[in-house]
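Of the protein chains in this complex, all but one are displayed in their positions.
Letters A, B and C mark the chains as written, and numbering starts fresh at 1 in each.
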Amino acid sequence: MTDQHRVDPERLLPPAEPVRLLEPDGTLHEHPDFPLAVEPEQLRDLYRRMVITRRVDREAINLQRQGQLALHASCLGQEGAQIGSALALADEDWVFPSYRELGVAMVRGVDPAGLLHVWRGTWLSGHDPYETNFALMSIPIGTQALHAAGFAMGARFDDNPIVTIAYVGDGATSEGDLHEGCNFAAVFEAPAIFFVQNNQYAISVPLEQQTHAPTLAHKAVGYGMPGYRCDGNDVLATLAVTRRAVERARDGGGPALIEALTYRMEAHTTSDDPSRYRTQEELEEAARTDPIARMRNLLQRRELLDDDLEERIEQEARDASAALRADVYEAPHGDPMELFEHVYADPRGHLEDHTALLRAELDAEAAAGEGES
Amino acid sequence: MTDQHRVDPERLLPPAEPVRLLEPDGTLHEHPDFPLAVEPEQLRDLYRRMVITRRVDREAINLQRQGQLALHASCLGQEGAQIGSALALADEDWVFPSYRELGVAMVRGVDPAGLLHVWRGTWLSGHDPYETNFALMSIPIGTQALHAAGFAMGARFDDNPIVTIAYVGDGATSEGDLHEGCNFAAVFEAPAIFFVQNNQYAISVPLEQQTHAPTLAHKAVGYGMPGYRCDGNDVLATLAVTRRAVERARDGGGPALIEALTYRMEAHTTSDDPSRYRTQEELEEAARTDPIARMRNLLQRRELLDDDLEERIEQEARDASAALRADVYEAPHGDPMELFEHVYADPRGHLEDHTALLRAELDAEAAAGEGES
Amino acid sequence: MAITMAQALNRALHDAMADDDRVLMFGEDVGRLGGVFRVTDGLHATYGEQRCFDTPLAESGIVGTAIGLAMYGYRPVAEMQFDGFSYPAFEQIVSHLAKLRNRSRGAISLPVTIRIPYGGGIGAVEHHSESPETYWVHTAGLKVVSPGNPEDAYGLLREAVASDDPVVFLEPKRRYWMRSEAQLPVEVAPMRQAEVRREGRDVTVLAYGPMVRTALDAADAAEAEGWSLEVVDLRSLSPLDTDTIVASVQRTGRAIVVHEAPRTLGMGAEVAARVQEQAFYHLEAPVLRATGFDTPYPPAKLEGYWLPDVERILDLVERAMGY
Partner (left out) sequence: MAITMAQALNRALHDAMADDDRVLMFGEDVGRLGGVFRVTDGLHATYGEQRCFDTPLAESGIVGTAIGLAMYGYRPVAEMQFDGFSYPAFEQIVSHLAKLRNRSRGAISLPVTIRIPYGGGIGAVEHHSESPETYWVHTAGLKVVSPGNPEDAYGLLREAVASDDPVVFLEPKRRYWMRSEAQLPVEVAPMRQAEVRREGRDVTVLAYGPMVRTALDAADAAEAEGWSLEVVDLRSLSPLDTDTIVASVQRTGRAIVVHEAPRTLGMGAEVAARVQEQAFYHLEAPVLRATGFDTPYPPAKLEGYWLPDVERILDLVERAMGY
């Protein structure tokens, strides 16, 4: 009878308190287990990225309101969790996002306008994942956890020291695929990080109806992997914790799960009406933990933020938003004939009659249009 | 930001050692957390049931060898885990088995011949689940965990103090459905027990390729439910531990997961060739922890087992096997027209032409048969 | 006062829950939020947390626990939030929900309704516009229905919830806002029957769910061309009311099946196979199919090119009339 003990189970239990380095008032302290040396320039950069992300996100909401996007899933309030974790990655690492990772995408160098193709409905994706190692958005909840696990298995088989990270929400932890993804990664000792942005809601369903686990980080115990927990609205804690998990994975230590505690300040998507399920008071309380305000407090305390820098960041944010706006407006409607182009690598035997049918319909339409004009 | 703490997480960690009350040499000791008062008569009964189960199981293997059954999935070696857990249940409780629970079925009063219909291929099931509260075998791995969770939710909604128990294997813990079943049960505080018979293998795949969890009981942590661990070859420990979990659930304490450590002494099924993946030595070592031998040692130490009783039990086992044999031989081949009878409660609009076709084919066959004779 | 299809569905659920306290409604966001389309609006408030509730985000979990609840004695109505998110529940639907009655020789009854908003035409993102009916119709043991108007939405849903068989109830989400003057509750034909929605002489157009309206529009437009179309609303996809279908085609001699789902092994294939078998000598032209293409569902801006519409139907009418 085997009695399997790989890791001291006591050591698998996440700490009672999430890791936090930066207090809402901007005071910074050290954590014995998660040391973080950050240069002033890096602090400014973290702030800058969060500000720009928020502005671009806001612009996307505006574009949706103006009918340019069918939908947007805002990351407002989650910039700390996203920027902090994404900056812990190397360029060679791979990101497997859900649909809410605008901040992560921007760190990876994905053009936001490209990303928003999906919400605009021009095409099903607008970026080449191999250029930025940022996979396509995964809309079916939790499914990307398995892709991240498989990709990481491949890296391990290949002795390639890269790490994959799957971004999922708190709701996603209920799906079977997340379970299977964690288990595969653990069994194959694959360098995959499961980064759970616990923004407290899955659309309208609050965390306590999603799970009775003490914390989401406790879910790691059942896979024999470490479960980390950080204040996701503390970009520095998120960076430090993710770095630790990523380094461990890169060094062959296997997968880990990170729960980043945050809060979705916006509606689930622009189609959602959150007043049906949460109160104004709750929102106001959550706003007090805002990741950007916190970072500004730190910079101000350290006198790292002057008007000039603020203005430069503002300008950059304005430019990014304007670029997004322009690109979205200019984005060509897809060519309908492209419907048939990428279904198969080898399309022979498929779709000839469909292609001919649409071609004929388009021709007839064009002819009718000409006839009318 | 909610920081959810229902159960003291430290208390969720299963103990390092599985609960064991009865040593292989037959010495019995007490466990502070799992007291068990058993009368001599009950000890004899536990022994008796294990012996009969083993004999009937053996008979099923023989029947398979003789071509009477297409397959059999033996529970040899797992009698302690099965009889111990099943006797912890009340008649009103419900069992959701996999395909290896002959021992549990017999405790519930399911006629083994009925159960073996499935392996014989006469019909897809051979017992009415509502007579014994023993659901149909679930062959797709892990799927029954959700049925047990749902049934238990129903009982809770209905204020009905019953408990459900899902029997699954170690391999099943990898399936998404087990994860979802545990989570639903925990969130709805449903009285469902997930009883994992860890027999060390999923067909050929050993436990260490199935999971890197410290133990399978650790999987409970992520659902905020207790994870118990017992020596499944110790029928008394299994009874005590299951009783505790069942009582807790009945009292509104919610679900639990139990890992019973045991060993599959036979092939996975009669179609399997275990020599391809495990050694004779391993088998011999496992045999030393046999649940029946252990119990006999106890009875002998306590002078509760004389020749007369042995002979009576033997006789009962012989009778049960003979009855099984007779019933299997006598089991009528199913009536082919029954293929259409139970597909729908309201079959109107369905299957009329299929029914007519088979009727015509059978008539033609019969006519041809008459013509020949 | 006119009611929409979404309101008719909501009313059907209200009435079903009022009439039988074993009826439960659950799924993702169906409780406090009332569903992303508000189809379950008010049920949580009226019937409480134990009759209408949100589940964890897990579709296999939703269907699997519905099976357990049904075995216990409830009549669960489970929602899959969108068509494309019913797939994680495939195993529980196909291996258990559809088969447990048969497997148990009738001992286990699973009066479960799986509500799925389906189909395209609302400019939604990927996975939110699929037409998965083939997967369910090919699976013996399920009933599959789809209403084409608010009256049927009410009537068919009431019958589905009352049915002792598992029913996959496909709600044509682009018709949620379609209005009717009908007074609820309304009696409609039994679930298993197709209905002739408009009589015609030249071609039978067979449609269901979202395409019934489109087929009727095509019939209007065809009139201008001098063609008389008969429109049959299939209503039930499993069982398929072959008698009504065949009788109509025997009258007209021509048939066109319309659906959003991809053509290959879409419902049109089965209808065509049955019609040519049972009305062989009546057919003056082959049964034709106006459907989505054999590609994944397109991005929203292109769905207009992909979805069958009046033009695509009329082109086929012309072709059928040319035989």
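Keep this in mind: contacts are C-beta pairs under 8 Å (C-beta built on N, C-alpha and C of every residue); 3 or more make two chains touch, one makes a residue touch a chain.
Note that the structure is predicted; figures quoted are calculated from it, not measured.
A.B. asks: Mind giving the shown chains that are in contact with the missing chain?
C.D. replies: Within the full complex, the chain not displayed touches A, B, C.
A.B. asks: With the full complex in mind, choose from C:Gly27, C:Pro56 or C:Gly84 the residue touching the hidden chain.
C.D. replies: Only one of C:Gly27, C:Pro56 or C:Gly84 touches the chain omitted from view, namely C:Gly84.
A.B. asks: Which one, A:Gly77, A:Pro112 or A:Gly181, makes contact with the chain that was left out?
C.D. replies: Residue touching the absent chain, from the options given: A:Gly181.
A.B. asks: Could you tell me which of C:Ser146, C:Ser163, C:Ser236 or C:Thr295 touches the chain that is not displayed?
C.D. replies: With C:Ser146, C:Ser163, C:Ser236 or C:Thr295 as choices, the missing chain is touched by C:Thr295.
A.B. asks: For the chain left out of this view, which of B:Thr53, B:Gln144, B:Thr211 or B:Thr262 touches it?
C.D. replies: From the options B:Thr53, B:Gln144, B:Thr211 or B:Thr262, the contact with the absent chain belongs to B:Thr211.
A.B. asks: Out of C:Ala78, C:Val112, C:Val137 or C:Leu229, which residue would touch the omitted chain in the full complex?
C.D. replies: Checking the options C:Ala78, C:Val112, C:Val137 or C:Leu229, the one contacting the hidden chain is C:Val137.
A.B. asks: Using the definition of touch stated at the top, determine which of A:Gly154, A:Pro206 or A:Pro336 touches the missing chain.
C.D. replies: A:Gly154
A.B. asks: Touching the missing chain, which residues of chain A?
C.D. replies: Those residues of chain A that touch the unshown chain are 96, 123-125, 128-130, 135-136, 138, 140, 143, 145-155, 157-158, 164, 176-177, 180-181, 183-184, 187, 338, 341-346, 348-350.
A.B. asks: Name every residue on chain C in touch with the hidden partner chain.
C.D. replies: Touch set of chain C with respect to the missing chain: 60, 84, 87-88, 90-91, 94-95, 98-99, 102-103, 126-127, 134-135, 137-138, 140-141, 238, 240, 261-262, 264-270, 272-273, 276-278, 280, 283, 285-289, 293-296, 323.
A.B. asks: Could you list which residues of chain B touch the chain missing from the display?
C.D. replies: Within chain B, the residues that touch the unshown chain are 70-71, 117-124, 139-142, 171-172, 174-177, 202-205, 209-211, 271-272, 276-277, 333-334, 336, 339-340, 343, 350-351, 354, 357-358, 361-362, 364.
The criterion applied here is as follows: only the chains that are shown with their structure count from here on.
A.B. asks: On a CA-centroid basis, which chain has its centre farthest from chain C's?
C.D. replies: Centre of mass proxy via C-alpha means gives B as farthest from chain C.
A.B. asks: If you average the Cα atoms of chain A and of chain B to get two centres, how far apart are those centres in Å?
C.D. replies: It comes to 43 Å between the two C-alpha centres.
A.B. asks: For chain A, what residues touch not just one other chain but two or more?
C.D. replies: Each of 174-177, 209-211 in chain A touches at least two other chains.
A.B. asks: Among the residues of chain C, pick out those that touch two or more other chains and give their numbers.
C.D. replies: 56, 58, 60-61, 88
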